[in-house]
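One chain of protein is taken out of this complex; the other chains stay put.
Chain lettering (A, B and C) follows the sequence in which the chains are written, and residue indices restart at 1 in each chain.
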Amino acid sequence: MKLLYFAWLRQKIGIAEETLDLPPGVETVAALIDWLKTRGPNYAAALDNTKLVRVAVNREYVTYDHRLNAGDEVGLFPPVTGG
Amino acid sequence: MKLLYFAWLRQKIGIAEETLDLPPGVETVAALIDWLKTRGPNYAAALDNTKLVRVAVNREYVTYDHRLNAGDEVGLFPPVTGG
Amino acid sequence: MIRVQREDFDPGVELEAMTRGKTHIGGVTSFTGLVRDMAGGTAITAMTLEHYPGMTEKQLAEIEAEAHRRWPLDAVLIIHRYGELKPGDRIVLVATASSHRDAAFDSCRFMIDWLKTKAPFWKLEATDAGSHWVEAKESDDAAADRWRQS
Partner (left out) sequence: MIRVQREDFDPGVELEAMTRGKTHIGGVTSFTGLVRDMAGGTAITAMTLEHYPGMTEKQLAEIEAEAHRRWPLDAVLIIHRYGELKPGDRIVLVATASSHRDAAFDSCRFMIDWLKTKAPFWKLEATDAGSHWVEAKESDDAAADRWRQS
């Protein structure tokens, strides 16, 4: 699974992307975020307020109950501010 | 008084503009149009359907009850179709 | 700014000039009207725009002033051509600049809607079967009525 982080979420975590295996027992976006928060204070700080965390799987917006697959590209980012 | 005609109103009357003295007894736009219609079949044809005759006095739109003055510039034309 | 002219114009140059140096502007909305090649199923070969010199400029200036009264605008532009045009030619450009997107959109639409019912221009369409004056559309009156204030 490929994870991509953007904007202040990327800055707080400290990396722009990483590749990892879907952890055992993590089947949904919500579970992935909970698991990521256990990986360190940088992750916890970035993902603390999930109201401000948007998720895309394979470049489409998904809700937190979306089920993940091994080869997914998962993007995590704040609400967008383009235009 | 200067009279200006535009678009098909100009074509039907046959002239683009003319200068004349405000005729005795003609005090309003409505009276002017009635008087013009007596000046020949070309005027009558152009001014027959007053639903299609817009009037400007001194380059501002006016209603048919607008009172005329000797030095006015009066424009008569169909509904506009620009843009 | 108001211009009534025979010559063509370059929307890019005009929009650039409108905002140059005004870095508080957040957005510019523009509408460009073009000569269509068909009208009611008939091919148009040319279109001649007649206007009322003096009154046309006065009416456009009033529309510009009304837009400034209603919205917080940093710049307003109306350019309208007259004379003989061909299908695909530009007829009109209206544009408004504001720090607020909604103001830019609303005011631009207001200006073209009002222009279509108030600015003294008349279109003569030429077809292979002869030429005819374009009739005013009720839909244009309805569009203008949207902006009437009680």
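Observations on the structure shown:
The definition used in the following text is that a residue touches a chain if its C-beta (ideal position, glycine included) is under 8 Å from a C-beta of that chain, and two chains touch if they have at least 3 such contacts.
None of the values given here were measured: they were computed from a predicted structure.
Although it is not drawn here, the omitted chain touches the following shown chains in the complete assembly: A, C. Remark: the omitted chain is touched by one listed residue; of A:24, A:41 or A:82 this is A:82. The hidden chain makes contact, of the residues C:1, C:46, C:126 or C:143, with C:143. Hidden from this view is one chain, which touches subunit C at 10-16, 19-38, 87-88, 99, 101-102, 104-105, 108-109, 112, 143. Counting the whole complex, the residues of subunit A in touch with the unshown chain are 4, 6-8, 56, 59-61, 75, 77-83.
Following the convention adopted for this analysis, only the chains that are shown with their structure count from here on.
If each chain is drawn as a node and touching chains are joined, the picture fits none of the line, ring, star or complete shapes. Taking the mean Cα position of each chain as its centre, A sits at the greatest distance from subunit C.
Among the chain pairings, B-C comes first (most C-beta pairs in contact). Work out the mean CA point of subunit B and of subunit C, and you get 26 Å between them. One simple way to say how far apart two chains are is to compare their mean CA positions; for subunit A and subunit C this gives 48 Å.
A separation of 73 Å divides the Cα centre of subunit A from that of subunit B.
Contact of a single residue of subunit A with at least two other chains is seen at no position.
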